[in-house]
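Structure below; questions to follow.
Yeah, one chain of the complex is gone here, protein chain that is, but the others are all in their spots.
By letter and in written order, the chains are A, B and C; residue numbering begins at 1 in each of them.
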Amino acid sequence: MERVCLVLGAGAGIGGSVGRRFAADGYYTVLCRRTDQEGLERMVAQIETEGGRAKGHILDATEPDVIENLIVQTERDVGPIDTVVFNLGAQIGNRSVADTSYKAFERCWRIATLSLFRLAHTIAPIMAERGIGNILVTSATAAIRGNAGQHAHAAAVGGRRMLCQSLNAELAPLGIHVAHILVDGAVDAPDTLGKLLGPEAFQKLREERGLEHDGLLLPEKIAETYIHLAQQHRSAWTHELDLRAFSDQAWWNS
Amino acid sequence: MERVCLVLGAGAGIGGSVGRRFAADGYYTVLCRRTDQEGLERMVAQIETEGGRAKGHILDATEPDVIENLIVQTERDVGPIDTVVFNLGAQIGNRSVADTSYKAFERCWRIATLSLFRLAHTIAPIMAERGIGNILVTSATAAIRGNAGQHAHAAAVGGRRMLCQSLNAELAPLGIHVAHILVDGAVDAPDTLGKLLGPEAFQKLREERGLEHDGLLLPEKIAETYIHLAQQHRSAWTHELDLRAFSDQAWWNS
Amino acid sequence: MERVCLVLGAGAGIGGSVGRRFAADGYYTVLCRRTDQEGLERMVAQIETEGGRAKGHILDATEPDVIENLIVQTERDVGPIDTVVFNLGAQIGNRSVADTSYKAFERCWRIATLSLFRLAHTIAPIMAERGIGNILVTSATAAIRGNAGQHAHAAAVGGRRMLCQSLNAELAPLGIHVAHILVDGAVDAPDTLGKLLGPEAFQKLREERGLEHDGLLLPEKIAETYIHLAQQHRSAWTHELDLRAFSDQAWWNS
Partner (left out) sequence: MERVCLVLGAGAGIGGSVGRRFAADGYYTVLCRRTDQEGLERMVAQIETEGGRAKGHILDATEPDVIENLIVQTERDVGPIDTVVFNLGAQIGNRSVADTSYKAFERCWRIATLSLFRLAHTIAPIMAERGIGNILVTSATAAIRGNAGQHAHAAAVGGRRMLCQSLNAELAPLGIHVAHILVDGAVDAPDTLGKLLGPEAFQKLREERGLEHDGLLLPEKIAETYIHLAQQHRSAWTHELDLRAFSDQAWWNS
C-alpha cells in the first residue's frame, strides 16, 4: 500500500531533510512551504533523482481551509497519509514585551498552535478510521521554559506542547502516534537559522561550530530520529524526546 | 500611599475571596467580572461592611481595549495598581478533538492567554516605572500536562504558563513579581465549578468532600497564599507553587 | 498547647533564621547542627532575648540513632513536634566524575536523602496519630536538573525530591504537610555559602549583589515563606515552590 508522508514547513533544514529521508524509505512525500517555489522544486527534483517520489505545494497554512483542503486532496489524489511532519515554527527573535505587538503575538499562535489543532482536527478521524498514523511535531525548548524576549514564541509552542499531550491522550489508543520533538540547539538550516542570523553570521557560526565539528544539529541526522519515531512498534511508542549536538549544553544546564 | 489590587475574574470563588482578603489588608480593591452585576455588588458591599474599600466593573476582558482602558482608568481614578490578580479561566469541560470547534479553541486562548499578554503589555511599563508590582496568575494543572478532552484548555493555559516564565525573566529584575499558581483540585466555588457541574452535583460534591472535610480547596484559604505572594520580599520571590487539598492526590500521582 | 519546631541544620542562614521566625511566633524551637557550639548558643540566646524559647543540640544526624533519639526525646521532654525544618544540604562544590570519590557520593546521600527518610520513618507515625504536622524540606535546583560537577549533590537531592513526593502521597491524607522548597540562588548565609566561597569572596559577593541590593536571598525573608507553609490551611497546601532573588535569573533561563 502507498504510504504518504506530508511535511508542513519543508524548508532547507529539518522539514526538507525529513521529507527526503521518508522518500528514501519509500514514502510518497508531499512537501509544503510558504515561499520559495524554486527551492521547493529543487527538493522535489533531488528526491526524484534519488529514486523517490515527491510533490510540492506553496501554501500558507494559516489561511482558512488551506490545511483542511490539503489533507483532503492528498488523501484523494496521492494516497493515505501515514505520517504528518508538523514543522511550522514561530520563532521571531527576541523582543521585549513592549516591542511584541498583539499582532505578532497572535500570529505566532496561529502558525504554531492553531495550525496544529486544525491539522489534528482534520486528520485524526481519517487516521483513526485506519487505526494507524503518525503526527510528528518539531518543537523547541521554548515549549518547556520561557525566556526573556520569547513572549510570543514561548506562549505559542508551550501551548502546542500541552496540545500534543492532550492529543496523545485521546488519539494514541486509536492507533495514532503523536510525538513532540524538542530540538534544543542551533540547527544547520539556511532557511530558518540562516535567515534569522543573516548570511554572514550564519556562515561564521557554521565554520566555528558546524561542518567538521558537529556542533550544530545536522538536519539529515535529525531525520533519522523522525523516521525511527514513525516506525516504532505501537507497543513501545515515544511521546517526547530531546535532540541536541553532543558539544552543546542542555537547556537545563548553566 | 494608596495601594490598589485589581482582580480580573472576580467570581464567587478564588477571585472574589482574594479581592476580599486584599481589601482586609487595606488595598483598594477593584473587582471585575463578565456577568452578574448583582453578585458583584454584593461582593463590594460585603467588603465595605468589613471596613474595606472596593468597586466593581462588569466587563468582557476579551473585547478590544477593555483591559487597556481598565488599567488606565484605574491608575487615574483609583490609584497605583500594586497587584493584579489574573483569574480568568478557560475550562470548557471535556470535549474530543472532533467536538472542539475552532471557535472554542480560539476563545479559550483569547480569554486565558492573549488577555494576560495584553494586561502585561499595558501594565508592565507602568509598574516598571515604579519598580514595584505583582501579577498573580491563577492556573490549573492543564498548564503542565494535557489530558484527553482538554485540547483547548490545555493549549491555552500551557501557553500562558510559558508566557508567565517569559514575563518573569524580563520583568522580575524591574521589580515586578509574576507568580503562576497551580490550583490542583476542585475549588469550593459556586461560580465556576458550581456552574460546570450544575447545582445538584456541586452540592453533592460539597457534602461528600467539602464542608467539614476540607476536601475541596477553600477560596478564602487560597487567598492567604495570594497575599503572601504579593508581600514576599524581593530577595525571596516565588514564581510558581501548587495548591491542593490535603486529602486530594497530586496530579502526578496515580 | 505547646508547639515545637525542630530544625535540622540550624546554621547562620536559612536554618537559624527559620528557627528564629518560628520562635517569634510562639513555637518552642529546637535547633540542631553538627558543629559550632558557640554559634548555636548565640542563636538560642538571641531567641530568648527576643522573648522566644529555644534550645540547641550539637549532633551529627548521619550517625545511627541520632535522628531517631532526637525525635523521641524532643517529644518527651519539650512537647509535640508540629514542624520539622529539614535543612541538611549536601553541596560539596563542583567535582568531575573522576574527582568524586565513592565515599563522597555516599556521604551526600546519607546527609541529604537517607537522613530525611529516617526522619520521616520516625516522625510520621507520631504526627499521623495527632493528624497534624509539617515537614519542610530545604532543597536546591540540583533536585530538578543535574549540572556538570554536581554528580553527588544532584543524585542526593534529586532522590530526596522524589522521596518528598512519595511521602506527600502517603502522608498528606493523614494530615502531614510535606513541602519541598527549591532555593534557586545564592543565600546570604555565612555558614554555608560563606564557607564554600571563603570569607573574602563571600564579602565581595555580598557587596556586589547583597546588602542594599537584595540580590542574594535573605534568610530572614525566606523564613516568612517557611512559616506561611507551616500555617497554610489543610484545604490549600503547597507541596513545592521556588524562591529566588528578584534580580536573579531562574535556573531554567539562559
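Here is the rule we use: a residue touches a chain if its C-beta (ideal position, glycine included) is under 8 Å from a C-beta of that chain, and two chains touch if they have at least 3 such contacts.
No experiment lies behind these values; they were computed from the predicted model shown.
Chemist: Given that one chain is not shown, what are the shown chains it touches?
Modeler: By the stated touch criterion, the chain not on view contacts A, B, C.
Chemist: For the chain that's not shown, point to the residue among C:Val30, C:Val84 or C:Ala142 touching it.
Modeler: Considering the complete complex, C:Ala142 is the one touching the chain left out.
Chemist: What does the interface between chain C and the hidden chain look like in terms of residue numbers?
Modeler: 96-98, 100, 102, 105-106, 109, 113-114, 117-118, 120-121, 124-125, 142-151, 154-171
Chemist: Which positions on chain B touch the chain that was left off?
Modeler: 144-145, 147-148, 251-254
Chemist: Tell me which stretches of chain A touch the chain missing from the display.
Modeler: Interface residues of chain A facing the absent chain: 165, 168-169, 172-173, 175, 177, 188, 214-218, 221-222, 224-225, 228, 232-247, 249-250, 252-253.
Everything that follows uses one rule, which is that only the chains that are shown with their structure count from here on.
Chemist: Copies chain A and chain C touch; is their interface built from the same residue numbers (over half shared) or different ones?
Modeler: Result for this pair: same.
Chemist: Between 0 and 180 degrees and rounded to the nearest 5, what angle rotates chain B's CA atoms onto those of chain C?
Modeler: Going from chain B to chain C via C-alpha fit gives 180 degrees.
Chemist: Give, as an integer number of Å, the spacing between the C-alpha centres of chain C and chain B.
Modeler: Taking the mean C-alpha position of each chain, the two centres sit 31 Å apart.
Chemist: Quick one: chain A and chain C, Cα centre-to-centre, how many Å?
Modeler: Spacing between the chain centres: roughly 45 Å.
Chemist: Residue numbers in chain C touching 2 or more other chains?
Modeler: As it turns out, chain C has residues touching two or more other chains at 252-253.
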